[in-house]
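Note that this complex is displayed minus one protein chain, with the remaining chains in position.
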Amino acid sequence: MKRLIMTAFAVAILSSAAYADTIKIGVIGPFSGPFALQGKNFKAGIDAWLAVNGNEIGGNDIQIVYRDVPQADPAQSKSLAQELIVREGVQYLAGFYFTPDAMAATPLLQQGNVPMVVMNAATSSIVTASPYVVRTSFTMWQNTTPIAKVAKDQGVTKVITLVSDYGPGIDAENAFKAAFEKEGGQVVEAIRMPLSTNDFAPLMQRVKDSGAEALFSFLPSGPPTLAFVKAYNDNGLKAAGIKFFATGDLTPESDLPALGDAALGLTTTYHYAVSHDSPENKAFVAAAQKAIGNPAELTFPAVGAYDGMYVISRMIEATGGKKDAKKAIEAVKGLAWTSPRGPVAIDPESRHITQNVYLREVAKDESGKYINKEIQTFEKQGDPGLAFVKK
Amino acid sequence: MTVASTDHSSAANLSIARRLADGGLIGALAIVVIGAIGYYLFPNNLALLTRMTAIALLVLSLDLVTGYCGVATLGHAALFGAGAYGAGIAAAHFGISEPLTMTLVGALTGSAAGLVSGVVILRAHGLAQLVLSIAVIHLFHEAANKASAWTGGSDGLSGIMPEAVFGLFEFDLWGQTAYIYGLVLLTVVFVALRILVRSPFGMLARGVREDRIRITAMGASVNSVLLRMYVISGAVAGIGGALSAISTQVVGLDSLSFTLSAEALVMLVLGGTGSLYGAMIGTMVFMWFEDTLSAINPFHWLTIIGALLVAVVLFAPKGLYGSTAGFVSRLRRGRG
Partner (left out) sequence: MQTVFSIAVDALAYGMVLFVISIGLSVTMGLMRVVNLAHGAFAMIGGYLASYAARDLGLGYAAGILVAVVGTVIIAIPIERLLYRRLYGATELTQVLMTIGITFCVIGITNFIFGPTLKTIPLPPALQGSVDLGFRSIAAHRLFAIVCGLIVAAALWFLIERTAFGIRLRAAVDNAAMAAALGVRTEIVYAVSFAVAIGLAALGGVLGAELLPVEPYYALRYMVTFLVVVSVGGAGSIPGALLACLLLGAIDTTGRYLAPEYGEFFFYLAVIVIVTLFPRGLLGRSK
């Protein structure tokens, strides 16, 4: 009986691909709750891609099925992924804002014959969890490593690091320390702040007392970044000449209007700025801003989603719309194209995206809007974090 | 109350077999029948149904302390999470991946967590108790975040590969094994709890909720009753946690979160406190609604869930099960 049902399922899944002209893509992300903004950006990136390239790939209609995981919740993510594969019959899984949510779904990929395109989750180890994972976003290591060089180039030798006390924060701390010490600098103190921290004044006092010439920080984008940047200004650190280095998570475009003048002059490294100057980006921004409704809400997860859709479209073309995860993944290994963020490629070894990382400074453009102005480019950055993944 | 208690103390003297028949079997049968209906109606939705079963165990466990003993807690996920991490760590670090053993480990770590939280939470009443429970869940959560070498921290504990049940039934993509395994656990736990709440100990616990002073005057130690109930409750929640770890093969910090605790309480109150049926119905209704609404509109479903909760308070103040049961008995009395 059991075998019979299993066979029936298997047949249903395989046959659905054979003569289907609608290909479903399941997208899991935070569409409500505290991270709704990021989920909205996923959708905007996907909608923008569909608006530019049409709703049809190689003669197949594309249908996107969204599922909501409001906060990191691997159990829910896994059961939704299972539902998407088994009940909705999706051929591709995509999205995933949080690392544990992506990790939880990886064991399903092989059995379900479904590739996963990670559009945000930024821990290096995800791509090693299954050979069916491709990532089009970034990793903490990738975005953090260049800023250590920037700090050194500006003549800074002593840095204090302040990161949120959870996976990505610890990644950022380790990445910065490794890169900065390689440059010959010294991390005088490494502070991990609970995620729930909302008053940063005592920590700024700590920074002052540490004798560091600069601080490096990572916090996930959201309300605390605002309080953090304000605390940096209000407690006289800016006035005292202590430099501020961070990843772009602290200055996403969606937070810049709220940060206002407090953020002017902050330097961050990141893989994407909405203000990036290229024809590809202009087209993307125009479409994505239209898709998201309020242009001020557009920020980094959208570009990961947009490029994710490009990768999926190439997979669909390569497999002729048939369900064949292995072939799909093989087809995009080494794939190179010009993304809105600049030239990118899927590294055939790790299946992670190789891309430029930019040094940016918060500034005002001609119309008085706050932007992350790109001032230096670090070309073709891979993911240095992969070397540290526990095997 | 007095009438009921004499009625049940005599029931307590009956044989186990009689007690099993005394409603417990009907309930167990109901679980099996509903479970089977779920299996055939939603064969592609077993992952959700399994998650429901795991959460139902958590809500049942919460009902033991909140519904039966009157303890207000917003930190009950500590027990569930302890079970999940216990089973998960046993599998990922110690190679104990036999599902029944994992479940047992979950029950044990759950009871240990129940003992610890009980000791802290039972030191106050009412609002203060609520706040103690909040402090407890945050401490558990933070401890798990800190011990990332063991728990995987915020990235989640992965690498849990449960063996096949009895070496025969694999946990696979379609989730039939996980579902049936969960259903069996739920049925067994339900029957055990049914016996428990009708036992003299169960009546004592109810007595504590109704009138502490009288129980003390009777010579029973209120705190020891409550603490024992907390340990039992921990075992039940721990089994739920273990089921979640086994079926999803990953454990995240959310299983030790305030959010999950609050959701469990909402499900319990929604179904109706102080009744095992209420706990299960609340879980089923809430999670089914959540899943359906969030699939229809992943962006704005929260608003409708909120409205649903408000509506329940307005129109079914004793919870879905409590109010329906009350309505039915009024109908019957009206006829008789």
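Labels A and B are assigned to the chains in the order they are written; within every chain, residues are numbered from 1.
FYI, a residue touches a chain if its C-beta (ideal position, glycine included) is under 8 Å from a C-beta of that chain, and two chains touch if they have at least 3 such contacts.
Just so we're clear, the structure is a prediction, and the values are computed from it rather than from any experiment.
Screening A:N55, A:S196 or A:T338 against the full complex identifies A:S196 as the residue touching the chain left out.
The chain that is not drawn here is touched, among residues B:V131, B:A164 or B:V285, by B:V131.
From the options B:L25, B:V120 or B:V231, the residue with contact to the unseen chain in the full assembly is B:V120.
In the complete complex, the residue from A:R87, A:K158, A:K230 or A:K373 that touches the missing chain is A:K230. Considering the complete assembly, subunit B touches the hidden chain via residues 66, 72, 120, 123-128, 130-132, 134-136, 138-139, 142, 146, 258, 262, 265-266, 269-270, 273, 300-310, 312-314, 317. Residue-level contact of subunit A with the missing chain is found at 32-34, 36-37, 40, 165, 191-194, 196-199, 201-203, 205-206, 209, 222-223, 226-227, 230, 234-236, 239, 254-255, 257-258, 260, 293-294, 296-297.
Here is the rule we go by: only the chains that are shown with their structure count from here on.
With centres taken as mean Cα positions, subunit B sits 36 Å from subunit A.
The touching residues of subunit B, when paired with subunit A in their complex, are 43-48, 50-51, 54, 142, 145, 148, 153-156, 158, 169, 172-176, 244, 248-255, 259, 294-295, 298-302.
Put simply, subunit A touches subunit B in their complex at residues 2, 5-6, 9, 31-33, 36, 39-40, 66-68, 71-76, 78-80, 82-83, 85-87, 99-100, 103-104, 107-108, 111-112, 123, 125, 129, 165-168, 170, 194.
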